[in-house]
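Note that this complex is displayed minus one protein chain, with the remaining chains in position.
Coming up: chain A.
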Amino acid sequence: MLSWKAGLRFMPQEQSKPLDLKMAEDIATKLQNYRTAPFDARFPNQNQTRNCFYNYLDYHRCQKSLDAKGVDTAPCDWYKRVYKSLCPMSWIQKWDDQRAEGTFPGKI
């Protein structure tokens, strides 16, 4: 179902720039303005375990796939900020150790 917001795509916002340059600028601004993990509607309840875990997974998946393409991995830092804000340090330590050992159960 088409909402009125779809039209915003065609509004002239700035002088046209290449899309990846705009995205990199957007992410850089987002990272600069980062204070803490924002509300994520995928995880609305009190138990935020999944929020922490998925961002940890997404960071490492992002790293892996952008590395494989030989592209700058800066966009991945968003996920890193989020999981660093949310996850207990002991979990991050345990998962990092597991990844080093090859026993991390998540799919990266």
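Keep this in mind: a residue touches a chain if its C-beta (ideal position, glycine included) is under 8 Å from a C-beta of that chain, and two chains touch if they have at least 3 such contacts; residues count from 1.
By our rule, contacts and distances are computed from a predicted model.
Novice: Which one, "Aminotransferase class I/classII large domain-containing protein", "NAD(P)H-quinone oxidoreductase subunit 5, chloroplastic", "Cytochrome c oxidase subunit 3" or "Hemoglobin subunit epsilon-4 isoform X2", is the UniProt name for the chain you do not see?
Specialist: "Cytochrome c oxidase subunit 3"
Novice: Going by the contact rule already stated, which one of A:P18, A:P44 or A:P105 would touch the omitted chain in the full complex?
Specialist: The one listed residue touching the chain not shown is A:P105.
Novice: Could you please point out the chain A residues that touch the chain left off the display?
Specialist: 49-50, 53-54, 57, 91, 95, 105-107
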